[in-house]
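One protein chain omitted, others in place.
Each chain carries a letter (A, B and C) given by its place in the written order, and its residues are counted from 1.
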Amino acid sequence: MTQLVGGVVPPVCTPLTAERELDVPSLERLAAFLLDAGVHGLFVTGSTGEVAYLPDDVRYRALDVVAGVAAGQVPVLAGVIDTTTPRVIEHARAAEAAGADALVATAPFYVPTHPSEFGGHFRAIRAAVDLPLVAYDIPSSVGSKLPTDVVADLAEDGTIVALKDSSGDLDGLRAVLESTEADGFRCFSGSETLADLGLFIGAHGLVPGIGNVDPHGYLRLFDAAGRADWDTARAEQARLRRLFRMIRVGGTRMGPYSSAIGAFKEGLRARGVIASATTSRPMIPLNDTERAAVRRRLDEAGLL
Amino acid sequence: MTQLVGGVVPPVCTPLTAERELDVPSLERLAAFLLDAGVHGLFVTGSTGEVAYLPDDVRYRALDVVAGVAAGQVPVLAGVIDTTTPRVIEHARAAEAAGADALVATAPFYVPTHPSEFGGHFRAIRAAVDLPLVAYDIPSSVGSKLPTDVVADLAEDGTIVALKDSSGDLDGLRAVLESTEADGFRCFSGSETLADLGLFIGAHGLVPGIGNVDPHGYLRLFDAAGRADWDTARAEQARLRRLFRMIRVGGTRMGPYSSAIGAFKEGLRARGVIASATTSRPMIPLNDTERAAVRRRLDEAGLL
Amino acid sequence: MTQLVGGVVPPVCTPLTAERELDVPSLERLAAFLLDAGVHGLFVTGSTGEVAYLPDDVRYRALDVVAGVAAGQVPVLAGVIDTTTPRVIEHARAAEAAGADALVATAPFYVPTHPSEFGGHFRAIRAAVDLPLVAYDIPSSVGSKLPTDVVADLAEDGTIVALKDSSGDLDGLRAVLESTEADGFRCFSGSETLADLGLFIGAHGLVPGIGNVDPHGYLRLFDAAGRADWDTARAEQARLRRLFRMIRVGGTRMGPYSSAIGAFKEGLRARGVIASATTSRPMIPLNDTERAAVRRRLDEAGLL
Partner (left out) sequence: MTQLVGGVVPPVCTPLTAERELDVPSLERLAAFLLDAGVHGLFVTGSTGEVAYLPDDVRYRALDVVAGVAAGQVPVLAGVIDTTTPRVIEHARAAEAAGADALVATAPFYVPTHPSEFGGHFRAIRAAVDLPLVAYDIPSSVGSKLPTDVVADLAEDGTIVALKDSSGDLDGLRAVLESTEADGFRCFSGSETLADLGLFIGAHGLVPGIGNVDPHGYLRLFDAAGRADWDTARAEQARLRRLFRMIRVGGTRMGPYSSAIGAFKEGLRARGVIASATTSRPMIPLNDTERAAVRRRLDEAGLL
């Protein structure tokens, strides 16, 4: 089993056919496209992968497909996203069977959960399935922030090996990095637009949604940061920030998630990687004007 | 199939054994206890039923058990609670197979969803499974409030037959009642402590979590409201408000949900209805002192 | 000095000239209009009175004008609205000098304040100025909710004589009423649309913003509730709910406050009470179409 040490680990999109079935050939092409670019891992069934929209069987087939393409070259992480411990454990078992190298779990959601209950949640998942566990901090989705001391405790006793931080709270991420320095613990920034800052403060890797569309850009950024060439890192980040504006093409007539996922998928379609930009229900699809705006962004970024 | 017209419809607790397996005999006793009291329906796998903690198979077994006990005497509603449309539809199909008379679905959660996407969500569920659909408005769990005009539109075109309002927003509930008066639409208040106010403004029924423990109290309240005997309704509500304070026995050492569900289950255990007060992981269980405090509340309310 | 015991106490609008100076004759007419209707008190420099927009000298002149018209017939309450204790005390002294019969103060705002600091805040105000003090619970403006136990403690030791509840939390208001029953403490609901519910649960009075425009409606509602004629109270409330929709005439092109205050003032202008519907900066004024919509609402309510 390959180990998760850092680098660029895109949250892989889940291509769908026009009938909203899993598009296996497209997913295979996408995984291959990312591997060819040189990514350091693949994160399947994450938020960008529409995990919240995928029925269980689609989740595990997607994971199985990507694990097959990765074939041990890089670690494949599986998002085991569900409301609470017993349901997450079911996913964890299925993900292990489908070939995951590591699991990524959030704090419980739907039900308000006390900080003192977070520890029990992650420890029970870790005890149930013998795979490295990554804590996924995404308060905008789950309604609570993982406190620094909870993460530090779970890192210290080995329950979790890494944090994926999608909280946008760089102060908190810095505090986690300071608290876990001695443990070989790994931190990944989930920000597309502040990836350079994440690396500047010591994060070990990146999980950028738009890294599906432009993995090479994030790899250049990561490499520049690795040699402390901050001018290059910042310039690459500036280019990626402009590209990232594509997520707002849907404006106010749909949710921000519908607009962002629609844009990523149209970007992958326009680049010839996947066959269709179809998204899950009830997301509103991009219209022709909006799709053209996505392609303009790609063109400006030299990606067409 | 029995029809949902109003009345007291408790969100049935899901009894667990000490090993956290579904306790079928206890669930049968609980359903019978509620039916004997005279409730007008049973709502299985709702928030009080720990739906967010139950693996799929436990959800459907619980539903099957309750439907078996109800045997068509009252409608059995099934919560089909999951993040988005495709996943909810899977639950809806399974709930239909397990004997549900109606389905209860929330707005999407985990992913931010635009008001314009709510309609598509409920319409797709309704189209997939031919059972009456109830919209469940619970912003504290899902992070968004169903707007009045969305509910009114869905009521008008027959997508939904009822609203379960757990938003605490009586002004909004009143607006829905005003907008849907002509449609035979039904509104249920999910409040334990303002149930009299819900009925005062015209709601047709109640879904009180603590109605598991004291169904007779809510039935007296409902009957008094039905004959516009507001003094009696208010006095009964005052008694139930005192009883309801049991939900805070866990204080600040656990989440409010752990405390409330723990208290309801200890109440049912103390009244001889279920065998164990075990709750799901990662909820922190009540300790002996806290359980004794629950029993004191029951005693004061004349329920022991 | 007249005492505050309950009833309808409108938060008096502050009429401005087209040049945004205090319009004294209009304010005198407004105070007289409300007194003629039979209101039980007048609340000057409250949120509806644009207190947050009025320079200090305008606040005290407005108070002085209203106190002059009231002339001891009903109590005149002065909002002493500012960020923290020392600044509120300055206002309290000036309000006393300008003829206030009672003071209305919120929790501190702008700076996050701990519940344990609320007590010190109200006690210091009460100690500084010897006037009855009313706590004003308005979390939407100040960012924190006065906890029930804080209000109960301040009621018990006599620091505050009343609560004006603009929190929209009827459960919390009910808890305060239950906790302070023995103290002669008075609770006022600040809701325009759930005033009947406030009185149903035992509140002693109402502070409805749109009571400026239709004081007679709220007085009828209050009287009906006083004789437990809930059908009449509810019907009057339904009429007032329709009238209250005027607050949304500004739609999404301005803030909700600009729309509501603009509508109240246009309503008062159309009824011949004040000379101009001018509001403070930076509020966006209603346009001709929106003002016509206000007048249509008045017409439907039989107020023109």
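In this text, a contact is a pair of C-beta atoms (placed from the backbone, for glycine too) under 8 Å apart; a residue touches a chain by one contact, two chains touch by 3 or more.
Just so it is clear, the structure is predicted and the values come from calculations on it, not from any experiment.
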Omitted chain's touching partners, listed by label: A, C
Residue among C:Pro15, C:Gly41, C:Pro75 or C:Pro108 that touches the chain left out of view: C:Pro108
Sole residue of C:Ala37, C:Ala52 or C:Ala152 that reaches the chain not shown, by the stated touch rule: C:Ala52
Residue among A:Ala37, A:Ala152 or A:Leu194 that touches the chain left out of view: A:Leu194
Residue touching the undisplayed chain, where the options are C:Ala152, C:Ile284 or C:Leu303: C:Ile284
Among A:Ala97, A:Ala228 or A:Ala292, the residue in touch with the chain that has been omitted: A:Ala228
Where the unshown chain meets chain C, residue by residue: 20, 47, 52-56, 81, 83-87, 90, 108-114, 116-118, 120-121, 124, 140-143, 253-258, 280-284
Those residues of chain A which, in the complete complex, touch the missing chain: 168-171, 174, 178, 191, 193-194, 197, 200-201, 228, 230-231, 234, 238, 241
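Convention: only the chains that are shown with their structure count from here on.
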Distance from the mean Cα position of chain C to that of chain B, given in whole angstrom: 37
Contacts with 2+ other chains: residues of chain A: none
